[in-house]
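Note that this complex is displayed minus one protein chain, with the remaining chains in position.
Order of writing sets the chain letters: A and B. Residues in each chain are counted from 1.
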Amino acid sequence: MPRIRILLCAIAVALSLTACQHYASIGPGDYDVQQKLAVTLDRAWNRQVEGAGRICAESWTSNGPLLDMLCIVPGVAEGSPVIGSGAEAPRFRNGMTAADIVELVQTGLARSMQASDFVPISIAPATIAGREGFRFEFKFGAGQSAMETDRHALGYAFEEEKRLYLILFHAAEIHYFPQMKPIVEEVAASARLPRQRRT
Amino acid sequence: MVVSALRLGFVLGLAALLAGCVQNHHRLTENLVRAADKPPVILVLPVDAELSELSFGGAPTIRQDWTVAARENMNQALHASFADKNANIAFHNGDVDDDDLAKILRLHAAVGRSILIHQYEGPSKLPTKQGKFEWTLGPSIGRLADKTSADYVLFVHVRDSYSGPGRVAAQVIAAAVFGVAIQGGAQIGFASLVDLKSGDFVWYNRLVRGAGDLRTAEPAKETVAALLTGLPQ
Partner (left out) sequence: MNLARRGFLTGGCAFCAGGLLACTPTAPDGAQPQTGGMGAHSDLAARNTPGVRTGVSADADDGLRATMDQMEARLRTSRFLIREPKANAYVRRIVRDLAGDYAGDIRAYLVRVPFFNASQAPNGMMQIYSGLLLRCTNEAQMAAVLGHEIGHYLRAHSRQRMQDARNAADMAQVFAFIFAGLGAPQLNSATDIILTASFFAYGRDQERESDEIGMRLLSQHGLSPIEAARNWENLIAEDQATGISKYRDVLRASHPDQSERAETLRRRAGELPTGVTRADEYREGIGALREVMFEDQIRTGSHAVTMLIADRWLAADSKDGLPLYAKGEALRQRAGDGDDTKAVESLAAAVADSRAPAVAWRSLALVQRKLGREGEAREAFREYLRLAPDAPDREIVRRNLQG
(Lines give C-alpha, C1' and ligand atoms only; values in the text may rest on other atoms or scores of the structure.)
Protein backbone atom coordinates (compact mmCIF):
# COMPACT_ATOMS: atom_id res chain seq x y z
CA MET A 1 0.00 0.00 0.00
CA PRO A 2 2.69 2.55 0.85
CA ARG A 3 4.30 1.81 -2.50
CA ILE A 4 1.11 2.75 -4.28
CA ARG A 5 1.01 6.03 -2.41
CA ILE A 6 4.56 6.84 -3.39
CA LEU A 7 3.76 5.89 -6.91
CA LEU A 8 0.77 8.20 -7.02
CA CYS A 9 2.95 10.94 -5.71
CA ALA A 10 5.55 10.35 -8.41
CA ILE A 11 2.83 10.32 -11.06
CA ALA A 12 1.44 13.60 -9.79
CA VAL A 13 4.88 15.12 -10.12
CA ALA A 14 5.27 13.70 -13.59
CA LEU A 15 1.95 15.14 -14.70
CA SER A 16 2.71 18.53 -13.24
CA LEU A 17 5.91 18.50 -15.27
CA THR A 18 4.21 17.51 -18.47
CA ALA A 19 2.02 20.59 -18.11
CA CYS A 20 4.65 22.45 -20.05
CA GLN A 21 4.94 26.11 -20.63
CA HIS A 22 3.04 27.35 -23.61
CA TYR A 23 3.82 30.66 -25.27
CA ALA A 24 2.07 33.27 -27.35
CA SER A 25 3.71 36.24 -29.02
CA ILE A 26 2.98 39.76 -27.76
CA GLY A 27 4.23 43.12 -29.03
CA PRO A 28 5.61 45.22 -30.50
CA GLY A 29 3.24 47.98 -29.48
CA ASP A 30 1.18 48.83 -26.43
CA TYR A 31 0.35 46.04 -24.06
CA ASP A 32 -2.08 46.23 -21.21
CA VAL A 33 -1.21 43.89 -18.35
CA GLN A 34 -4.50 42.69 -16.96
CA GLN A 35 -5.97 46.19 -17.34
CA LYS A 36 -3.85 47.28 -14.40
CA LEU A 37 -0.55 48.36 -15.91
CA ALA A 38 0.22 49.37 -19.48
CA VAL A 39 3.61 49.18 -21.19
CA THR A 40 4.94 49.90 -24.68
CA LEU A 41 7.10 47.23 -26.25
CA ASP A 42 9.51 47.92 -29.08
CA ARG A 43 9.87 44.27 -29.91
CA ALA A 44 8.03 40.98 -29.58
CA TRP A 45 8.09 38.88 -26.42
CA ASN A 46 6.92 35.36 -25.69
CA ARG A 47 4.20 35.45 -23.08
CA GLN A 48 3.72 32.31 -21.02
CA VAL A 49 0.10 31.39 -21.37
CA GLU A 50 -0.32 28.33 -19.27
CA GLY A 51 1.45 25.63 -17.42
CA ALA A 52 3.90 24.78 -14.73
CA GLY A 53 6.75 27.05 -13.85
CA ARG A 54 4.86 30.30 -14.02
CA ILE A 55 5.85 31.99 -10.81
CA CYS A 56 4.16 35.36 -11.22
CA ALA A 57 1.02 36.91 -12.64
CA GLU A 58 2.56 37.69 -16.01
CA SER A 59 5.68 35.97 -17.29
CA TRP A 60 7.48 36.85 -20.53
CA THR A 61 10.69 35.64 -22.08
CA SER A 62 12.83 36.28 -25.09
CA ASN A 63 15.02 33.16 -25.17
CA GLY A 64 13.29 30.86 -22.70
CA PRO A 65 13.08 31.20 -18.92
CA LEU A 66 16.40 29.43 -18.35
CA LEU A 67 18.06 32.39 -20.05
CA ASP A 68 15.78 35.34 -19.35
CA MET A 69 12.46 36.04 -17.67
CA LEU A 70 10.41 39.18 -17.20
CA CYS A 71 7.75 39.03 -14.49
CA ILE A 72 5.09 41.67 -14.14
CA VAL A 73 2.95 41.73 -11.04
CA PRO A 74 0.26 44.31 -11.71
CA GLY A 75 -1.11 45.53 -8.42
CA VAL A 76 -1.50 42.84 -5.78
CA ALA A 77 -3.40 43.59 -2.62
CA GLU A 78 -2.52 43.02 1.03
CA GLY A 79 -2.14 39.32 1.82
CA SER A 80 -1.56 38.13 -1.75
CA PRO A 81 1.50 36.19 -2.86
CA VAL A 82 3.81 38.09 -5.20
CA ILE A 83 6.27 35.49 -6.52
CA GLY A 84 5.36 31.83 -6.30
CA SER A 85 2.39 30.23 -4.62
CA GLY A 86 1.53 27.92 -1.74
CA ALA A 87 0.72 28.27 1.93
CA GLU A 88 4.12 29.60 2.89
CA ALA A 89 4.62 31.79 -0.20
CA PRO A 90 5.65 35.27 0.89
CA ARG A 91 2.80 37.76 0.76
CA PHE A 92 2.56 41.47 0.24
CA ARG A 93 1.62 43.49 3.31
CA ASN A 94 0.84 47.14 3.59
CA GLY A 95 3.63 49.17 5.07
CA MET A 96 6.40 47.09 3.54
CA THR A 97 9.57 49.04 2.86
CA ALA A 98 11.75 48.77 -0.23
CA ALA A 99 14.10 46.42 1.62
CA ASP A 100 11.12 44.29 2.68
CA ILE A 101 9.88 44.01 -0.88
CA VAL A 102 13.30 43.01 -2.21
CA GLU A 103 13.48 40.42 0.57
CA LEU A 104 10.02 39.20 -0.40
CA VAL A 105 11.08 38.87 -4.05
CA GLN A 106 14.18 36.92 -3.01
CA THR A 107 12.18 34.62 -0.76
CA GLY A 108 9.80 34.01 -3.66
CA LEU A 109 12.70 33.15 -5.98
CA ALA A 110 14.33 30.95 -3.34
CA ARG A 111 11.14 28.98 -2.95
CA SER A 112 10.11 28.74 -6.57
CA MET A 113 13.40 28.31 -8.40
CA GLN A 114 15.80 27.02 -5.77
CA ALA A 115 17.57 30.35 -5.77
CA SER A 116 20.26 31.16 -3.25
CA ASP A 117 23.46 33.12 -2.79
CA PHE A 118 21.85 36.52 -3.32
CA VAL A 119 24.41 39.25 -3.80
CA PRO A 120 22.85 42.69 -3.35
CA ILE A 121 23.86 45.43 -5.76
CA SER A 122 21.49 48.32 -5.18
CA ILE A 123 18.12 49.50 -3.96
CA ALA A 124 17.49 53.12 -4.88
CA PRO A 125 14.56 55.51 -5.19
CA ALA A 126 13.07 55.75 -8.69
CA THR A 127 10.01 57.09 -10.40
CA ILE A 128 7.97 54.44 -12.11
CA ALA A 129 4.64 54.89 -13.86
CA GLY A 130 4.74 58.43 -12.50
CA ARG A 131 4.80 57.17 -8.92
CA GLU A 132 7.52 57.29 -6.31
CA GLY A 133 8.95 53.82 -6.18
CA PHE A 134 12.32 52.18 -6.26
CA ARG A 135 14.67 50.25 -8.50
CA PHE A 136 16.79 47.31 -7.35
CA GLU A 137 19.45 44.95 -8.63
CA PHE A 138 21.00 41.81 -7.27
CA LYS A 139 22.74 38.67 -8.49
CA PHE A 140 21.94 35.14 -7.47
CA GLY A 141 22.28 31.48 -8.37
CA ALA A 142 19.33 29.27 -9.25
CA GLY A 143 18.60 25.64 -9.99
CA GLN A 144 20.52 22.57 -9.03
CA SER A 145 23.28 20.49 -10.49
CA ALA A 146 23.07 20.41 -14.29
CA MET A 147 20.41 23.14 -14.19
CA GLU A 148 22.39 25.58 -12.10
CA THR A 149 22.53 29.06 -13.64
CA ASP A 150 24.10 32.33 -12.60
CA ARG A 151 21.61 35.15 -12.74
CA HIS A 152 21.35 38.90 -12.53
CA ALA A 153 18.07 40.54 -11.53
CA LEU A 154 16.77 44.04 -12.15
CA GLY A 155 13.46 45.18 -10.69
CA TYR A 156 11.14 48.13 -10.24
CA ALA A 157 8.37 48.46 -7.70
CA PHE A 158 5.88 51.01 -6.45
CA GLU A 159 2.66 51.11 -4.50
CA GLU A 160 -0.60 52.67 -5.61
CA GLU A 161 -3.83 52.55 -3.64
CA LYS A 162 -2.31 50.00 -1.28
CA ARG A 163 -1.44 47.65 -4.13
CA LEU A 164 2.06 46.52 -5.06
CA TYR A 165 3.20 46.83 -8.68
CA LEU A 166 6.36 44.95 -9.58
CA ILE A 167 8.43 44.55 -12.73
CA LEU A 168 11.13 41.94 -12.21
CA PHE A 169 13.62 40.82 -14.83
CA HIS A 170 16.23 38.16 -14.31
CA ALA A 171 18.55 36.59 -16.85
CA ALA A 172 21.77 34.66 -17.26
CA GLU A 173 24.44 36.87 -15.79
CA ILE A 174 26.72 36.36 -18.79
CA HIS A 175 25.70 37.87 -22.10
CA TYR A 176 21.90 37.71 -21.69
CA PHE A 177 21.50 40.20 -18.84
CA PRO A 178 23.75 42.92 -20.26
CA GLN A 179 22.27 42.41 -23.71
CA MET A 180 18.67 42.76 -22.53
CA LYS A 181 19.06 45.28 -19.73
CA PRO A 182 18.42 48.36 -21.94
CA ILE A 183 15.36 46.70 -23.44
CA VAL A 184 13.92 46.04 -19.99
CA GLU A 185 14.76 49.56 -18.84
CA GLU A 186 12.71 50.87 -21.74
CA VAL A 187 9.80 48.61 -20.88
CA ALA A 188 9.93 49.91 -17.30
CA ALA A 189 10.19 53.51 -18.49
CA SER A 190 7.06 53.01 -20.59
CA ALA A 191 5.01 51.65 -17.67
CA ARG A 192 1.88 53.63 -16.83
CA LEU A 193 -1.29 53.09 -14.93
CA PRO A 194 -4.38 52.85 -17.10
CA ARG A 195 -6.16 56.18 -17.58
CA GLN A 196 -9.14 55.37 -15.42
CA ARG A 197 -6.95 54.77 -12.43
CA ARG A 198 -5.13 58.03 -12.70
CA THR A 199 -5.93 60.55 -10.04
CA MET B 1 -8.80 21.91 -19.77
CA VAL B 2 -6.18 23.83 -21.67
CA VAL B 3 -3.58 21.94 -19.78
CA SER B 4 -4.94 18.56 -20.66
CA ALA B 5 -5.27 19.55 -24.29
CA LEU B 6 -1.65 20.59 -24.24
CA ARG B 7 -0.73 17.38 -22.57
CA LEU B 8 -2.50 15.39 -25.24
CA GLY B 9 -0.78 17.50 -27.85
CA PHE B 10 2.50 16.74 -26.23
CA VAL B 11 1.86 13.01 -26.13
CA LEU B 12 0.93 13.03 -29.78
CA GLY B 13 3.99 15.11 -30.55
CA LEU B 14 6.20 12.73 -28.69
CA ALA B 15 4.65 9.85 -30.55
CA ALA B 16 5.46 11.58 -33.83
CA LEU B 17 9.00 12.21 -32.68
CA LEU B 18 9.55 8.65 -31.60
CA ALA B 19 8.31 7.55 -34.97
CA GLY B 20 11.25 9.54 -36.32
CA CYS B 21 9.62 11.85 -38.82
CA VAL B 22 10.92 15.22 -37.64
CA GLN B 23 13.77 17.33 -38.94
CA ASN B 24 16.27 17.49 -36.17
CA HIS B 25 19.42 19.34 -37.02
CA HIS B 26 20.30 22.96 -37.61
CA ARG B 27 23.53 23.86 -39.31
CA LEU B 28 24.75 27.40 -39.81
CA THR B 29 28.06 26.44 -41.35
CA GLU B 30 29.00 23.69 -43.78
CA ASN B 31 32.69 23.66 -43.05
CA LEU B 32 34.77 24.05 -39.96
CA VAL B 33 37.01 27.05 -40.16
CA ARG B 34 40.64 26.07 -40.05
CA ALA B 35 43.95 27.84 -39.98
CA ALA B 36 46.32 27.17 -42.85
CA ASP B 37 47.75 23.64 -42.72
CA LYS B 38 46.23 22.95 -39.34
CA PRO B 39 43.11 20.94 -38.67
CA PRO B 40 40.64 22.67 -36.34
CA VAL B 41 40.70 21.66 -32.70
CA ILE B 42 37.38 20.58 -31.25
CA LEU B 43 37.14 20.61 -27.49
CA VAL B 44 34.84 17.84 -26.26
CA LEU B 45 33.15 18.64 -22.97
CA PRO B 46 32.31 15.71 -20.67
CA VAL B 47 29.47 13.66 -22.11
CA ASP B 48 26.41 14.45 -20.03
CA ALA B 49 24.68 11.10 -20.04
CA GLU B 50 22.27 9.60 -17.57
CA LEU B 51 20.72 6.22 -17.92
CA SER B 52 17.77 5.25 -15.84
CA GLU B 53 15.67 2.22 -15.27
CA LEU B 54 11.98 2.24 -14.64
CA SER B 55 12.05 0.17 -11.50
CA PHE B 56 9.57 -2.45 -10.41
CA GLY B 57 7.90 0.20 -8.32
CA GLY B 58 7.41 2.33 -11.38
CA ALA B 59 9.74 5.23 -10.62
CA PRO B 60 12.81 5.97 -12.73
CA THR B 61 16.08 5.30 -10.98
CA ILE B 62 19.41 6.48 -12.29
CA ARG B 63 21.68 3.48 -12.77
CA GLN B 64 25.22 4.49 -12.06
CA ASP B 65 26.66 1.32 -13.56
CA TRP B 66 24.87 1.89 -16.86
CA THR B 67 25.73 5.56 -16.80
CA VAL B 68 29.41 4.85 -16.31
CA ALA B 69 29.36 2.31 -19.11
CA ALA B 70 27.50 4.71 -21.40
CA ARG B 71 30.03 7.49 -20.88
CA GLU B 72 32.90 5.12 -21.56
CA ASN B 73 31.21 3.77 -24.67
CA MET B 74 30.33 7.19 -25.95
CA ASN B 75 33.81 8.59 -25.34
CA GLN B 76 35.32 5.71 -27.27
CA ALA B 77 32.79 6.11 -30.05
CA LEU B 78 33.54 9.84 -30.23
CA HIS B 79 37.23 9.08 -30.52
CA ALA B 80 36.60 6.56 -33.26
CA SER B 81 34.24 8.79 -35.17
CA PHE B 82 36.81 11.58 -35.38
CA ALA B 83 39.66 9.27 -36.41
CA ASP B 84 38.76 9.59 -40.09
CA LYS B 85 37.83 13.26 -39.94
CA ASN B 86 40.17 16.13 -40.54
CA ALA B 87 39.84 17.53 -37.03
CA ASN B 88 41.60 17.06 -33.72
CA ILE B 89 39.59 16.47 -30.65
CA ALA B 90 40.59 17.09 -27.06
CA PHE B 91 38.64 15.87 -24.09
CA HIS B 92 37.98 18.28 -21.26
CA ASN B 93 37.02 16.83 -17.91
CA GLY B 94 34.94 19.83 -16.90
CA ASP B 95 36.93 20.46 -13.74
CA VAL B 96 37.84 24.13 -13.74
CA ASP B 97 39.31 26.24 -10.98
CA ASP B 98 38.19 29.48 -12.57
CA ASP B 99 34.82 30.93 -11.49
CA ASP B 100 34.25 32.76 -14.75
CA LEU B 101 34.95 29.65 -16.78
CA ALA B 102 32.58 27.67 -14.55
CA LYS B 103 29.88 30.24 -15.29
CA ILE B 104 30.50 29.95 -19.02
CA LEU B 105 30.16 26.16 -18.85
CA ARG B 106 26.89 26.53 -16.93
CA LEU B 107 25.59 29.03 -19.48
CA HIS B 108 26.59 26.67 -22.25
CA ALA B 109 24.49 23.91 -20.66
CA ALA B 110 21.56 26.27 -20.14
CA VAL B 111 21.55 27.44 -23.76
CA GLY B 112 21.83 23.86 -25.04
CA ARG B 113 18.87 22.88 -22.88
CA SER B 114 16.89 25.94 -23.97
CA ILE B 115 17.34 25.01 -27.62
CA LEU B 116 16.07 21.51 -26.90
CA ILE B 117 12.98 22.89 -25.21
CA HIS B 118 12.19 25.98 -27.25
CA GLN B 119 13.55 25.60 -30.78
CA TYR B 120 11.54 22.64 -31.98
CA GLU B 121 7.87 22.06 -32.64
CA GLY B 122 6.20 21.34 -29.35
CA PRO B 123 4.28 22.95 -26.55
CA SER B 124 7.17 25.19 -25.50
CA LYS B 125 8.28 26.49 -28.88
CA LEU B 126 8.93 30.22 -28.73
CA PRO B 127 6.84 32.06 -31.33
CA THR B 128 9.20 35.05 -31.56
CA LYS B 129 11.98 32.81 -32.85
CA GLN B 130 9.88 32.28 -35.98
CA GLY B 131 11.76 29.11 -36.75
CA LYS B 132 15.10 30.91 -37.00
CA PHE B 133 18.07 29.26 -35.34
CA GLU B 134 19.89 32.00 -33.44
CA TRP B 135 21.51 30.95 -30.20
CA THR B 136 24.71 32.21 -28.69
CA LEU B 137 26.88 32.33 -25.59
CA GLY B 138 28.09 35.75 -26.58
CA PRO B 139 31.69 36.95 -26.84
CA SER B 140 32.47 35.96 -23.24
CA ILE B 141 33.20 32.50 -24.61
CA GLY B 142 36.57 33.91 -25.65
CA ARG B 143 37.79 33.04 -22.17
CA LEU B 144 37.31 29.36 -22.93
CA ALA B 145 39.16 29.79 -26.23
CA ASP B 146 42.04 31.49 -24.43
CA LYS B 147 42.26 28.75 -21.84
CA THR B 148 42.16 25.86 -24.27
CA SER B 149 43.30 27.20 -27.66
CA ALA B 150 40.51 25.21 -29.26
CA ASP B 151 38.38 26.41 -32.18
CA TYR B 152 35.07 24.75 -31.37
CA VAL B 153 33.31 23.14 -28.45
CA LEU B 154 31.34 19.94 -28.88
CA PHE B 155 28.84 18.93 -26.25
CA VAL B 156 26.74 15.78 -26.04
CA HIS B 157 23.78 15.40 -23.70
CA VAL B 158 21.69 12.21 -23.47
CA ARG B 159 18.96 10.94 -21.19
CA ASP B 160 18.18 7.33 -21.80
CA SER B 161 15.68 5.08 -20.12
CA TYR B 162 15.29 1.35 -20.29
CA SER B 163 12.76 -1.38 -19.88
CA GLY B 164 11.56 -2.49 -16.52
CA PRO B 165 7.86 -3.21 -16.43
CA GLY B 166 6.97 0.44 -17.00
CA ARG B 167 8.83 0.53 -20.26
CA VAL B 168 7.14 -2.65 -21.42
CA ALA B 169 3.74 -1.23 -20.59
CA ALA B 170 4.57 1.98 -22.43
CA GLN B 171 5.39 -0.07 -25.50
CA VAL B 172 2.07 -1.81 -25.31
CA ILE B 173 0.11 1.41 -24.85
CA ALA B 174 2.03 3.27 -27.53
CA ALA B 175 1.41 0.48 -29.99
CA ALA B 176 -2.25 0.14 -29.13
CA VAL B 177 -3.20 3.81 -28.85
CA PHE B 178 -0.88 5.60 -31.23
CA GLY B 179 0.19 2.85 -33.53
CA VAL B 180 3.79 3.65 -32.72
CA ALA B 181 6.30 0.96 -32.07
CA ILE B 182 8.78 1.71 -29.31
CA GLN B 183 11.74 -0.59 -29.26
CA GLY B 184 14.47 -0.74 -26.68
CA GLY B 185 15.12 2.42 -24.67
CA ALA B 186 13.82 5.90 -25.25
CA GLN B 187 16.67 8.27 -26.01
CA ILE B 188 16.38 12.01 -25.69
CA GLY B 189 19.40 14.19 -26.19
CA PHE B 190 21.38 16.56 -28.32
CA ALA B 191 24.81 17.34 -29.63
CA SER B 192 25.94 20.91 -30.21
CA LEU B 193 28.89 22.73 -31.69
CA VAL B 194 29.83 26.24 -30.61
CA ASP B 195 32.25 28.46 -32.48
CA LEU B 196 34.71 29.70 -29.89
CA LYS B 197 35.34 32.91 -31.79
CA SER B 198 31.77 34.18 -31.87
CA GLY B 199 30.15 32.11 -29.14
CA ASP B 200 27.43 31.13 -31.63
CA PHE B 201 25.89 27.69 -31.82
CA VAL B 202 26.79 26.77 -35.39
CA TRP B 203 25.37 23.27 -35.36
CA TYR B 204 22.80 21.50 -33.21
CA ASN B 205 21.30 18.07 -33.56
CA ARG B 206 18.46 16.77 -31.48
CA LEU B 207 17.90 13.08 -30.94
CA VAL B 208 14.52 11.85 -29.77
CA ARG B 209 13.72 8.29 -30.55
CA GLY B 210 12.59 4.98 -29.21
CA ALA B 211 15.69 3.09 -30.23
CA GLY B 212 19.32 2.69 -29.34
CA ASP B 213 21.27 1.34 -26.42
CA LEU B 214 24.22 3.03 -24.78
CA ARG B 215 25.00 0.27 -22.34
CA THR B 216 27.12 -1.70 -24.76
CA ALA B 217 29.85 -0.55 -27.11
CA GLU B 218 28.52 -1.38 -30.57
CA PRO B 219 25.02 0.10 -30.25
CA ALA B 220 26.59 3.11 -28.50
CA LYS B 221 28.60 3.77 -31.67
CA GLU B 222 25.36 3.87 -33.59
CA THR B 223 23.86 6.36 -31.13
CA VAL B 224 26.92 8.61 -31.31
CA ALA B 225 26.80 8.45 -35.10
CA ALA B 226 23.14 9.44 -34.96
CA LEU B 227 23.97 12.31 -32.61
CA LEU B 228 26.74 13.58 -34.88
CA THR B 229 24.58 13.48 -38.01
CA GLY B 230 25.20 16.58 -40.06
CA LEU B 231 28.22 17.80 -38.10
CA PRO B 232 30.13 20.28 -40.28
CA GLN B 233 33.26 18.76 -41.77
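Simple rule for what comes next: contacts are C-beta pairs under 8 Å (C-beta built on N, C-alpha and C of every residue); 3 or more make two chains touch, one makes a residue touch a chain.
Everything numeric here is computed off the predicted structure, so don't read it as measured data.
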Which displayed chains the hidden chain touches across the whole complex: A, B
Omitted-chain contact residue, chosen from B:Leu32, B:Val111, B:Ile141 or B:Ala186: B:Ala186
Interface with the unshown chain - residue positions in chain A: 2-7, 9-18, 20-21, 52-53, 55, 65-66, 69, 86-90, 93, 95, 97-100, 102-103, 106-107, 110-114, 116-118, 120-125, 134, 136, 138, 141-150
Absent-chain interface as seen on chain B, which is shown: 10, 14, 43, 46-48, 50, 52, 54-55, 57-69, 71-72, 75-76, 79, 89-97, 99, 102, 105, 113, 116-117, 123-124, 148, 157, 159-161, 165-170, 172-173, 186, 188-189, 208
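One rule holds in what follows: only the chains that are shown with their structure count from here on.
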Between chain B and chain A, distance of the C-alpha-averaged centres to the nearest whole Å: 30
Contact footprint of chain A on chain B as seen in their complex: 2-3, 6-7, 10, 48, 57-59, 103-104, 106-107, 109-111, 113-114, 117-118, 122-128, 135-140, 199
Of all residues in chain A, those that touch chain B in their complex: 3, 6-7, 10, 15, 18-25, 44-46, 49-51, 61-64, 66-67, 146-150, 172-176, 179
